[in-house]
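Omission of a single protein chain aside, the complex is shown with its protein chains in their original locations.
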């Protein structure tokens, strides 16, 4: 049975290489998580176990895919940032998106019982969709991260107020929604404080800021150097020696991957962690 | 914190709608399965448990995604065929690929312990990549399926002979490879028979033919009608009434999804199951 | 001066092969032709010289690019149809679009003085933009052609009535527009007849039907055969022998390219000219 007469079907595959010298963000989103929340009784407005599971899966993705420099998660979504010099899978979009989504989904199911020991998974299982977006400059990529974190803040303030009105204020959803229509941030802060003696600022950072995941090296004093500008100057994939590339890979593998709840909008986060933009591993901090 | 100043980053997303009126095949492939086979001691040349797990995950994908009309699996790959009238996710490529890959990966991990009860999974977990390809005509789509099944046959005959030389013939891999270099199908058949008294035709169908998964309705006498031509004549997504579409969906949900090891290259398979090309649910067979 | 250090910039080119086995339509549109009409005093609602120039340029494009099987023009737009088996420039979208647009523009300028001998061109020159669209089935492609011709009819009936109200009815544009708002085809026909004793059916075919350009072979009695279905059955580029391909090319080169004003919506046009769908040159008609 010669296969040659059917092989022409390979010509229908379309190449999908992403533009070189751009930051690639793969964002994944939970599919039908409203139903999932109800099915497994996730707490409202935030479920710490569910966020813990998302973060653990994201850490596992970054452990398996060392080309990801930083990721950011909120609610049932996670964004993974590949450095603009990344050449993994020749930057083929389908490969990058499907590998991230597959790895994340696998760990989400695998780690489920750690975070929900009393609630076994049952079909239909949780799943995620994903897409890739290219950002040409450091500023574009940082603005993407800022967009997600600003969104996290806006949604969380809304959800916190909404669910407080329901859970403590004994409103139904329709009344709560009506109460919040047209309100500004300061109105919601004021409402929480005056009616429920609740200071939004004291809410857990993981709810207010979301989660940022990265390899942990020694922090750098800011102001010494402008990494962003140098990064944009890089025109082409740096031709590292093989030895250098392998050394970098080893140092990355040794670095601890941490989950923090920091402000990624301000410069400080990026200035103190120049390895995020430069893709050069920093110094492994001494364990204490 | 107004979000508007960052929202411009959404403009960097590229639309990726697949061409209407084409068959969409999403193929997924195991990543690094050579290592995985070694790690969990998969049997050579075929491991029935591993194939059973692949098939179970594919069945689950087709249960969750009712727009898939047929799928075909061999080794660590699976191809899922969406009907050319499918409008799921507005035919966005990233959505279709990532959802299939995510759902498959989730079930693969979830069902692992059923097929490998004595071998718990440990990181790094199995994962899959995927891509979508559009085929304009029924013939193109069928040729794609034929291509995969012809490939299955060629590889399985090679692998069966190769591993028989090693396992029963006590050759090492280099010698076995050398023995097979340049041989034709009939030479391998002859070798198996003369040296090992083994008739390749008696090998299990799942190894020789791979697995085809579809909804099971009452078979139709072939020859009565040419569905393929009518299908190619369809120019645009059929505007079904909502009631009709819902009825179809219910009948699909009721249909049993079966895993068979049939020849999909010959016309017979398609002629007797006109619902695969027409996307009209057939008659639910009476249970016996 | 070694060039190698700059050559990496070639990697930024994106491949843009159009899906095989689909009909490729390249449509071009005049840029800013409202201004152009005013500048050179085109007659309203239709200028026979301008249409003649468009048709002459389209004929020249089809003479230079023998892969185009049929084209259709109306007003300042022209659609060129490449057969679904076409492999010109490996079906690269940019190449196909830019070559058609360039060739058309060159002839439009070159032939201008033939059609407007008393009105020399002056910068800014007329120019055209273009795009390619793929259609998977014969029915899709024919529906595209029907769409353009139905559009021609609707626009021409409107414009004819609108300009008659202005030119003969002495209305201004605002009043003419108001008179036509919400009218149906039969209302406009009636208005032309009752107020201006004008029978729209007697208008020139080139205005009512637009122009269709194709190679002229002997007509075939319709009903004998269904070419469209056979065409959709073709799964892959036909592997003609080189001799056969060259013979076909020669016969195409010998065929007269004609401009007609026929109905391309009904089957008759396609049934009597099977070479349009089959891409097999027909019989050269005897000159009389």
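The chains carry the letters A, B and C, assigned in the order they are written, with residues numbered from 1 in each.
Assume a residue touches a chain if its C-beta (ideal position, glycine included) is under 8 Å from a C-beta of that chain, and two chains touch if they have at least 3 such contacts.
If you're wondering where the values come from, they're calculated on a predicted model, not measured in any experiment.
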*Looking beyond the chains shown, say which of C:54, C:69, C:97 or C:138 touches the absent one.*
C:97
_From C:37, C:133 or C:166, residue that would touch the chain that is not displayed_ = C:133
_Touching the absent chain: which residues on chain C qualify?_
1-3, 6-10, 12-14, 16, 28, 31, 60, 63-64, 89, 93-95, 97-99, 101-110, 121, 123-135, 140, 143-144, 146-147, 150-151, 153-154, 185
_Even though one chain is hidden, which residues of chain B still touch it in the full complex?_
8, 11-12, 14-15, 17, 19-21, 235-236
*List the residues of chain A that touch the chain left out of this view.*
19-22, 84, 134-137, 139-140, 143, 228-229, 232-236
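Everything below uses one rule, namely that only the chains that are shown with their structure count from here on.
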*Type of chain A:chain C copy interface by residue overlap (half), same or different*: same
*Which integer distance in Å separates the CA centroid of chain B from that of chain C?*
43
*Round to the nearest whole Å and give the separation of the Cα centres of chain A and chain B.*
31
*Hey, how far is the Cα centre of chain A from the one of chain C, in Å?*
50
*Would you give the residues of chain B that are in contact with at least 2 other chains, written as numbers and ranges?*
134-135, 140, 143
